[in-house]
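Before we start, here is the structure in question, set down as structure tokens.
Missing here is one protein chain; the remaining ones are kept as they sit in the complex.
Up next, subunit A:
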Amino acid sequence: MAAAKFEAEMQAFQALQREFTKVVQSRTQLESQLKENEMVSKEFDLLKDDATVYKLIGPVLVKQDRAEATTNVKKRIEFITSEIKRLEKQINEMEEKQEKKRSEMMQMQQALQAQRQQA
């Protein structure tokens, strides 16, 4: 009875861990996107005023308005930063949850062992 419950807890814990890895992965991905956008933004700042900016749309390069491209990248950076913040919060929450589950499971395991010894 208690063993079955422990098994269920174990599975719940593993599900938590899997979800945790997924969230951490998306944060890593977002961080590299942020880096790339920051590099582009820096590059735009260094441009001469008469420089032409293109954007790759499918297989063709399309001329872009420079001011528009700059604000576009800035906006993207803002968006990604807020996404990272959101994920970071989620990661913290999940860490707490995992820790709680872990100690719960430790207690259950100890109880289970005590029971076995009595039997």
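The rule is short, and it goes like this: contacts are C-beta pairs under 8 Å (C-beta built on N, C-alpha and C of every residue); 3 or more make two chains touch, one makes a residue touch a chain; residues count from 1.
As a working rule, contacts and distances are computed from a predicted model.
Peer 1: For the chain that's not shown, choose its UniProt protein name out of "CMP/dCMP-type deaminase domain-containing protein", "Acetyl-CoA acyltransferase 1", "Subunit of tubulin prefoldin" or "GYP8-like protein".
Peer 2: So, among "CMP/dCMP-type deaminase domain-containing protein", "Acetyl-CoA acyltransferase 1", "Subunit of tubulin prefoldin" or "GYP8-like protein", the name matching the hidden chain's UniProt entry is "Subunit of tubulin prefoldin".
Peer 1: Going by the contact rule already stated, which one of A:16, A:53 or A:112 would touch the omitted chain in the full complex?
Peer 2: A:53
Peer 1: What residue numbers in subunit A mark contact with the hidden partner chain?
Peer 2: The list for subunit A reads 36-37, 39-40, 43-44, 47-48, 51-57, 61, 64, 69, 73, 76.
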